[in-house]
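My questions all concern the structure below.
Of the protein chains in this complex, one is absent; all others appear in place.
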Amino acid sequence: MRERFATGFDPFVLPFLIGMVFVLGYCFFGIFRILYQLPKDDRRRFLVSLITPRTALKNVWDIFCNCLLHVKLWKRNKLLGFMHSSIAFGWFMIILLGHLEVFIYCPERVHLFYYPIFFNYFVAENESTIGGAVLFFLMDFFLLLILTGIGLAIVKRVRSRFFGMRRTTRPSLLDRVGLYSLWAIFPLRLLAESFTAHISGGSFLTIPANWVFRQFLGNDLNLLPTWWAYSIVLGVFMVVLPFTRYMHIPAEMMLIPMRNAGLRIRHPRKGFAKVQVLSCPGCGVCIDACPMSAQKVNIKDCTVYLNRQIRRGNEKRIEEISDKCLLCGKCEAVCQVGVEGPRMRVAQRSARRYGLTPDFAAIDTAPLSRAASAAFSGAAGATGAAGAAGAAAGAAGVAGAAGAAGASGASGVAGAAGGAGVAAGAAGVAGAAGAAGAAGAAGAAAAGVAGASKVAFFSGCMTRLTPSVGKAVCSLLDKAGADYVWLDREEGLCCGRPLLTAGRIDAAISLIRKNEEVILGSGADTLVLSCPICYKMFSERYALPGVRVVSYADYFDEFVQQGRLRFEKSDICYVYHDPCELGRGCGIYESPRRLLGQAAGIAEAEKNREESVCCGGSLGSLTLDFAHREVITRKSLENLYSSRADAIATACPLCLSTFRRYSDRPVRDLAEILDASCRL
Amino acid sequence: MIYQGKQKIWSDYQKELPSDGWFYVRSCIRQSFFPGSEKYFLEICRDLLGHDIYESPHHTTCGGIAYHSDTIPQETAMTIVARQFALMTEAGYKNLVTSCITSFGNYTEILETWREYPELEARIRENLWKATRREFEKPEYLAHASDLVHKFRAEIGERAVHRLVDVRTGEPLRIVEHIGCHYSKMFPHKGIGGAEYPCVLSGMVESWGGEVIDYPERRHCCGFGFRQYLVKANRGYSVSNTHKKFESMEPYHPDAIITNCPGCPYFLDRWQYVISEQTGKTYGRGGYGIPVLTYEELAGLVLGYDPWDLGLQLHQVAVEPLLDKMGVDYDPDAKYLGLNKKDILRPGLPTVLKCC
Amino acid sequence: MEGIDFGFGLSKSSSVQLDKVDLTLYRRLEALEPGVRVCMACGSCTSTCTAGPWSGMSVRKVILNLQRGKDVGRMLSCCMLCGKCTMVCPRGINTRHLILSLCRIYEKV
Partner (left out) sequence: MENKNVLVIGGGIAGMEAARRLLQLGCEPVIVEQSDHLGGHVAGWHKLFPDMMSAPELVEQMAAGLDGVTVYYRTRVANMNRLGSGYSVMLSNGMSLQCGAVLISTGFRLFDASKKEEYGYGVYDHVVTNSDLEAWFGGAPDDRIPDSPARVAFVHCVGSRDLKAGNPQCSKVCCMTAIKQAIEMKEKFPSAEVWCFYMDLRLFGKKYEDFYIAAQRDHGIHFVRGRVSEVSEDIHGHVVLKAEDTLAGTPVKLNADLLVLMAGMLCNDDTQGLARMVHADVDSDGFMRSRDNIYRINESNRPGIFFAGACTGTKTVPETVAEARAAALDIYNYLNGRD
């Protein structure tokens, strides 16, 4: 090993150096800015997470898996996964090996940024040594890997269909500059190293290339210009990087720790949102995934374009895109980086100013909750102690009693603290307000005695327009012998999710407070929901101490396990449509399938579970009109038809009524199917 | 507005009336509001033009106000009216002329009701007989006093001393005519010109040289409406109605309003004062209001009677601007001298409305 | 103005002068949500409204009152954007967007 230049410098490194300094400066400045933009508590949380060993390790692991190996992409599309990981991991390895070389051979040069990059120019090494041979082999190997990746990338650019992508984004001018310079980097490196290989050594790639070139080119004359070219494209790439989609490379490394720290989008543009926007690689996977892309006019409204427009600051388009979205969450599910498309949009919506803000303060919830609490069969005992304040007052109460109820199964249990326990019907009822206590409900849930609890069934607004669902749920509750009351049978409030998704967060919260009053005032300890929109809202945003919030699918699934509900399997084969809010929204995929499987035959659509296609009826979209929604619905139905099932099952009243409008085969809610095949 | 169109409608609603043989019944309230009017009706039609009109000192109210104020049932009003008919029959007259629009409406309504339900008429005859031992014939012709003045309008026009023309410009005076609701809105065929475009007053105005103004709220009630005014809580509603009329006629700058009902001139006149106090707005030129006259008063002015003899000093809105335009000579100092030059005292002056 | 207290006063006319109504708000709404034009006043939205019992909310009346120059603020004050009105509208009007747009451009009439 010998250094070729005592100075360790040549002017050709300057373009690279300028680019490097620029991009590092830009990123450091950016990091500080984003940290500054974070709300104080978020910032603290983030910084703490960085030094917490568990999260720190997770960060490193996630960055390695996602940024370098593109594990998520591999799972989705092997070819794309290979393409991306070959470039990312290969490049990373070349940089790592470069540094290794510098460390091994000239540790005194380690402070020079450019040395590892242009090692082969500055240092002449012979591949005959073991170390050199291994290192050079690895260098060439990873270079070859990258070049394969680049080759695939060029093919993808020309024919994206080979990669299973129907649509992809059109890069902007700067993106093109970045793209072409990225493409050029590695062939030029190969060229530069090949021309230098007879001096500085090489391996299976560079030495033969060197030999070929020497046959007809004055090799030494080409030496410096190729290194210049290599340095220039590197410099160009790094200078344009902050203004292109390639910004996602550094941004994602920020995004992963922030996400692991549990941050949420608190501002539509700053802080975490900014990192999300910058992390979008613009790959366009979300375009094909977006249900709106069923129509050409809506293609430019998916998440990748939202991010692009936010980067460009095009307010008009940002508004259009964020208002149109159905918030089905599919883009997030398929996104390799994990950009939270729906949350980003809600954040944009929430920044809007309104001349009029809803005010729910005047709503008197007492009659609503009173009607409910009076309807429980243990009402006589409950009203005395419960009333409006009962839930809180009785919280400490009958934890033990409820626990005991659990132990003694479905037999009658006398409440202790509330004063009166009433055995009613087949199922035991732990009367008394104390049953609403947190511990009590937890105990009841743990012991699996849903029957001993006071169940409030909240059907939500949408179920009122699909009365069959409400009727079926009640019938099943009856058959299971639950002590329940239909909370919003006559009148009820909205759960607040539509307001929340419209970005009217304060209004949503004030509505939530009202609903909490109703539910706590009713004295119920279990809240069963037939509408996944409500369920998501109740489980995520409500503070209901002592009340267990459960979707009917999960609830009836428990009943089945307890043997309180039994079904006779019919010969109809259903395909189950995962409602966005229940599936991607709440992660409930299995219990509806388990239930359906007991009551009927079950088939799977081509795209299901996380990849289920929105029905088009979503309340998430503010501006999509009826005609556009129809196209989406038909597209979603096509996916369901692919299963060749006789009928369609779903577990959302909104999906139900949306599908029924256009479906050529029966569409039924899970509850209806269960009720029809329920065997007493 | 297409004048020919109105004429076509007028030709459908003509009333044939004899010139003579009329039994005259007075209004309850006009004698105190516009005391000169009824006096000069008789003066002009009976004494000046020489038509046979008779008035009995024994006649009473027709019961119309009480009926429309929901204080007596219609049978009571019918019996009162039957007594008036009996007086007419006893005096040997066959035609009845009323001074009051509500009376006219009341008589018409009763006669129409009897025509539909003869048994009711029989019962009323019985009631009247039991109460007063009187019998009656129904009038052959029923007219309102303005119908007669309309009929005699040409005769009056021939004797005109002052025409409805601005003597300073030679332009016809712009007159708003306002017909009482009970004149023809209930029974369009009983009024001259019908309900939508009555011509009883406009006929007078035109034949005396004036120009009638058609304004959007021409059909609207003066705002009296009986219960609307008589119950104080409703009075805001009453004045609001009048206000609506004035707002609507304001752009036409009328020189005078002429009416044929007891209530209308009173409310159109007095409410101008109330409106001016409440809103600061007056509708005439130079802070004055729009003078409101009964058709008898206007006929009297045309024929050259002294305005103070006609009782014009009892109006809230000063009539002097109108008198000046018509070229009527008047003695400002004699305004508040009553019969036999007796001082009737000067009223207090409003804060906004200019009253000379 | 200072005047005499008569114990009664002029009441504002309840009739709407259609040609004089200030339609600025309606026009702006129309531009944001053209669906507002096809309302046929069937009232489905009103009867299904979740907020109706609390604020007298009625999309039908909102649309109509805007065109008559009347204030609609109170009615909108309890709207929960639940979307039932959108679901039942036989003319397919995007009532939620209509309401949101209106809240946005809202100025008291």
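Going by the order they are written in, the chains are A, B and C; count residues from 1 in each one.
Note that in this section a contact is a pair of C-beta atoms (placed from the backbone, for glycine too) under 8 Å apart; a residue touches a chain by one contact, two chains touch by 3 or more.
Bear in mind that the values here come from a model prediction, so they are computed numbers and not experimental data.
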For the chain not depicted, the shown chains it touches: A, C
Residue among A:25, A:225, A:262 or A:467 touching the omitted chain: A:467
Of C:48, C:77 or C:95, the one touching the omitted chain in the full complex: C:48
Chain A, residues in touch with the chain not shown (by the definition above): 464-468, 471, 489, 626, 656-657, 660-662
Positions on chain C where the hidden chain makes contact: 40-49, 52, 58, 60-61, 84, 87-92
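Here is the rule we use: only the chains that are shown with their structure count from here on.
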Pairwise touch network: line, ring, star, complete, or other: line
Chain with minimal offset from the mean of all protein Cα atoms: C
For chain A paired with chain B, centre-to-centre distance based on mean C-alpha positions, whole Å: 85
Averaged-CA centre spacing for the pair chain C and chain A, given as whole angstrom: 39
Centre-of-Cα separation between chain C and chain B, whole angstrom: 46
Junction residues of chain C, two or more chains touched: none
Residues of chain A engaged with two or more neighbouring chains: none
Chain C-touching residues of chain A, taken from the complex the two chains share: 323, 352-360, 362-363, 461-462, 464-465, 491-494, 496, 498-499, 502, 504, 511, 619, 622-627, 657
Of all residues in chain C, those that touch chain B in their complex: 1, 3-4, 6-13
Chain B residues within the chain C interface of the complex: 232-237, 239-240, 243-244, 274-275, 277-280, 351
